[in-house]
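Only one protein chain is missing; all other protein chains are in place.
On to chain A.
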Amino acid sequence: MLERAPSQGTKHDTSALRPVAFRGAGFMPGGGRVSGWIALALVIALWQLAGSAGWVNPLFLPPPSAIAVAIYKLAISGTLWQHVLASVVRIGSGWLIGTVLGVIVGFAIGLSTLARGVGITFISALFPIPKIALLPLLILWLGIGEEPKIATIALGVFFSTAISVYSGVDAVPRNLIRMAQSFNVPVHAIVAKVVWPGALPSILAGFRITASVALLLVVSAEMIGAQFGIGAFVLQAGNLMQTDQLLAGVVILSLFGLAVGKAINVLEARLLHWR
């Protein structure tokens, strides 16, 4: 029979009691989405006020309303879509080619000793090169059409993708692979059902980076040699001192970046729901 211990929870002398000081606050930043939107609205309002009140020269910094009007006019005239479409096609093609090749090479490096030896050597040597510096060479090799621009984007995307993929493959817990081997699961199924989903968080994080790289490279490439595209449009507007149109182009680029980021968020929420 267990004996019950006497309860000691009663407060005998309340006069000497004082609360334990709370020391666990902070170091847990939350989402803060509302404050972010408020801050953005405040900056835009201040910017608008500075323009309307004549505090800044609209030639150098047109107010947000002027930029909105410029975007509206460009959209109505169809010019905007012409430039956006040209950039989207280049980014889409370059990103897709670079990503497919990067995933293949990344997996090969992650899974094969020979591919790792060869691949890491080349990637280490070539990754630091600013890819836009290769555009003139690519123009010499591929001509002055779309190919060199797409190839520049593909090159930039390829290296970052390959690195994030093989890092992801390396990060897959080996015990999961050994578990699959212990059940005689074939190699191709281990790659498809263990390595691929295990590496996916790193691959998707890489997509976020390569989307920015692709955007950066398409603008740079279009500034060097293109008639259409957001980069070409921004450069042209700058040359003509049409700062409202220049900033309209910048806003479009920002919106494009946001849209891609959002798409990757959706992809992560769908594919990585188990985390």
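To be clear about the criterion, a residue touches a chain if its C-beta (ideal position, glycine included) is under 8 Å from a C-beta of that chain, and two chains touch if they have at least 3 such contacts; residues count from 1.
We take it that contacts and distances are computed from a predicted model.
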item: From "Glycine cleavage system H protein", "Cytochrome c-type protein", "Apulose-4-phosphate transketolase subunit A" or "Nitrate ABC transporter ATP-binding protein", the hidden chain's UniProt protein name; value: "Nitrate ABC transporter ATP-binding protein"
item: Candidate in contact with the missing chain, chosen from A:V56, A:L85 or A:M179; value: A:M179
item: Contact residue for the chain not shown (choose from A:L135, A:L155 or A:V194); value: A:V194
item: Residues of chain A in contact with the chain not shown; value: 175-176, 178-186, 189, 193-194, 197-198, 274-275
